[in-house]
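A single protein chain has been removed from this complex, and every other one stays in its place.
Showing chain A:
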Amino acid sequence: MTEVLVLARKELTDLRRNRFMVVLFVFLAIAVVLSVVVAAADFRLKIAGYNHYVDALTAAGSAATAPAPQLFPLQMLRGGIEYLEIIGSLFAVVLGYSIITKEKGRGTLQLIFSRPLGRYAFATGKILSLALLWTVTVTGLFLVITATLLLVGNAPLQGGDYLRLGLAAAHTIGYLIMWSLLAMALSSLTRRTGTGLILALVLWLIVVLIIPQIGDTMDPDNQIPGGLFASLQVDKSHEQAVMAHFTGYETTRDLIEQTSVTKHYERATFAYLGIKNDYNQKSLGFIWAGTFNNTLWLLAGLITSIGVARLAGTQKIILRKVP
């Protein structure tokens, strides 16, 4: 166990001094915080617009009460979660790839493996360092997000909101660790380090972009530009009539989305943060009942990535690639 801690500590010190990685993390943090700031400005505009509308109605002597916009502070995190989901996972891939590649490139593996280490110590040390790094980074990022919500968004956060933020942060930590470990495993397994990166990026492309995009395009509720019914210019009432003839459609669409761990991450975090309307202002118990399968899939992905990274990071596998 001691050697695992020694390896993890060295890795963290090394990463902390890696300017490229620091720049990546700062960029990610700025993007996420900016998205919250922009969302806060949008909220203010909507409220100002509503107030202006009410004032106009009052001035006109109308007794009608206009419905207030349904704005909830944690919804300001939608853009931030999407950045973490896409850009964050891409950074996680680069980080996981580089953590092995730099050792192969430097030739420091021989110095490490000529020491009396346990079979899985090297990989476990790397896994621990990545886990700690993402835990600290995401926790710090969510603290900054919370401060931004309070100070810039003037969000009236309550106890339950902090818990929801904590749960979203926990899901984010697991999601990003998983991507780093998958990239680490692929870098360990492939003979050429560049091949490992390409495979990791292909996997990222399929899981993070392609599958969710297919799901979104097929989503009858979404009505996104380019979405199936939007493209066919089918309105909501006709859409339901059409759907009645295709009972397996929604199941198929859901199954496609279920194959993407990114979608599970998005569904869970969107539910806890109330971004998905179905879960807005609902109890945590209600949200858990509706999304526990997403959390479990994410957990399964995390556990699998730990197992694969651990098995791929043994001396026998890694050193056979060193010329």
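Please note the rule applied: contacts are C-beta pairs under 8 Å (C-beta built on N, C-alpha and C of every residue); 3 or more make two chains touch, one makes a residue touch a chain; residues count from 1.
Keep in mind that, in the parts below, contacts and distances are computed from a predicted model.
According to UniProt, the chain absent from the figure is "ABC transporter ATP-binding protein", selected among "Heme exporter protein C", "Acyl-CoA dehydrogenase", "ABC transporter ATP-binding protein" or "Protein-methionine-sulfoxide reductase catalytic subunit MsrP". Residue-wise, the contact with the chain that is not shown comes from A:F113, picked out of A:Y50, A:F72, A:F113 or A:W288.
Listed by residue number, the positions of chain A touching the unshown chain are 2-3, 6-7, 10, 13-14, 17-18, 106-108, 110-117, 315-316, 319.
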